[in-house]
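Reviewing the structure listed below.
With one protein chain held back, the other chains of the complex are shown just where they sit.
Coming up: chain A.
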Amino acid sequence: MAKRIEVKDLDIYYDKFLAVQGVSMTIQPRSVTALIGPSGCGKSTFLRTLNRMHELVPGARVDGKVFMDDQDLYANGVDPVKVRSQIGMVFQRPNPFPTMSIYDNVAAGLKLNSKRLKRSELDDIVERSLRAANLWEEVKDRLPKPGSGLSGGQQQRLCIARAIAVQPDVLLMDEPCSALDPISTQAIEDLMLELKERYTIVIVTHNMQQAARVSDVTGFFNLRGVGQPGELVEIDETTKIFSTPSKKATEDYISGRFG
């Protein structure tokens, strides 16, 4: 569990268009790494290369290396589906399977991975995952009800429970709170601080205060210029980024001095 990710000279393409250029970074296990930057700078695109979801877009590809511990994620013969089961993802809008029950939503990943599990084993994992997502107390009496009947914040925690049910090594979160109210946001943030004890967490967020609150390390992405690819400008400890960043572009962005 909780593996380290090492990215080396990663270029990310949509067909011939170079979207993100030259990203190198190390993401430490048992920590939260936040990626911030203006819209269109490629931070979500970058996030999706970490579990090989980027290539689901036709024509999309990468140059460079991504390692999870010693495993080269883009080596020949690596099964992207296997990678995605090791590196879970939570999206901006909660996306529970609408017709499935709460229980089945959490169990969905396990069933897809075609593990033959006894009902009691499955029950255990569902409960453990819902507890880890701080949702168990709220839903334990209505597990057979549809997941879509939950509030937005609960649905997002359901998606987190679904992501961790398959026991991934890394959890990627793409603006997981942008569709949530402040109370649900706080619940998710608290959850991130608990989950980082066991997982490597990478979060893309537009909320800089959220990055400041939950992350240990912050990376700032920016466009090199209009029509130019995005790049990683600076990555450092979060306290450093928000108190004395090294690059002027970072300071301008976090202080709201842009445009």
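The working rule: contacts are C-beta pairs under 8 Å (C-beta built on N, C-alpha and C of every residue); 3 or more make two chains touch, one makes a residue touch a chain; residues count from 1.
We take it that contacts and distances are computed from a predicted model.
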> The hidden chain: which UniProt name fits, "tRNA uridine 5-carboxymethylaminomethyl modification enzyme MnmG", "Phosphate-specific transport system accessory protein PhoU", "Acyl carrier protein" or "ABC transmembrane type-1 domain-containing protein"?
Replying inline: "Phosphate-specific transport system accessory protein PhoU"
> Which of these touches the unseen chain: A:Glu55, A:Asp216 or A:Glu251?
Replying inline: A:Glu251
>> For the chain not shown, which residue from A:Tyr13, A:Tyr74, A:Tyr199 or A:Phe242 touches it across the whole complex?
In response: A:Phe242
> If the missing chain were put back, which residues of chain A would it touch?
Replying inline: 208-209, 212, 242-245, 251, 254-259
